[in-house]
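Heads up, one of the protein chains got dropped from this complex, but the rest are sitting where they should.
After this line comes chain A, so read on.
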Amino acid sequence: MKIMVAVKRVVDYAVKIRVKPDKTGVVTQNVKMSMNPFCEIALEEALRIREAGLASEVVAVSMGPSQCIDTLRTGLAMGADRGIHVEADDSLYPLYVAKILKKLVEIEKPGLLILGKQAIDDDCNQAGQMVAGLLNWPQGTFASKVVLDKEKQVATVDREVDDGIETISLNLPAVITTDLRLNQPRYATLPNIMKAKKKPIKKFTPEELSVEIKPDLEIVEVTEPPKRKSGVIVSSVDELIDKLKHEANVI
């Protein structure tokens, strides 16, 4: 079985972002970019499944401008066997990501498609569910544990839901999206980073995959959230209780 993993290049999670003065978006020039943390977890899970002998190959896929190649190289250095880059401009909405993934699934025929549960830039939490819908595959979102039964072709997935953990079982092929606690992604070692340079990355464009990009959303503006007024430092518990009682009126 082959596993396909979608990875997204995003502004690094530790960067304090700034909104552009013309309100068209956030500043992404000269800002550290990395693989979306949930995508690292997705890739790690695919690698562990391969290392357990339950999969033969891990293919990493990324969509966007040419710099996504760097993200793919990171994935290859972690251990993915090969990469696919779909060259597109920066603003692919999840619906089109899902449509492109569907085409790639039809070409590569993986038994499992793993994505992160959300990208930390647009915070959408949509692509995995959407591609599952387009493929008519079952979905296991927000996964914190994945157990594959190769014989029965079934994946048992623990999902982090609002009031606890839900366990479901899915027939393969299936789509899984990863939550934070699924695993601890490995670091790429220097020799593996060198080896990754030789691994193949195939290139496509949306046109070659006959996916028409016709966005049905437009960004009107991007603004900063309202600032909180600055607070005060109190010196004792008594003062704190007094303030909460008489100034804030919350207790």
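Quick notes on this structure:
Throughout what follows, a contact is a pair of C-beta atoms (placed from the backbone, for glycine too) under 8 Å apart; a residue touches a chain by one contact, two chains touch by 3 or more; residues count from 1.
Here is the rule we go by: contacts and distances are computed from a predicted model.
Of the names listed as "Mitochondrial ribonuclease P catalytic subunit", "Thioredoxin domain-containing protein", "Electron transfer flavoprotein subunit alpha" or "Trafficking protein particle complex subunit", the one that matches the UniProt record for the absent chain is "Electron transfer flavoprotein subunit alpha".
Per the touch definition above, the residue from A:M130, A:A196 or A:V211 contacting the chain not shown is A:M130. Of the residues in chain A, those that touch the hidden partner chain are 11, 13-14, 16-17, 19, 26, 38, 93-95, 98, 117-118, 120-134, 136-142, 144, 156, 159-171, 179-181, 215-225, 228-229, 231-238, 240-241, 243-245, 248, 250-251.
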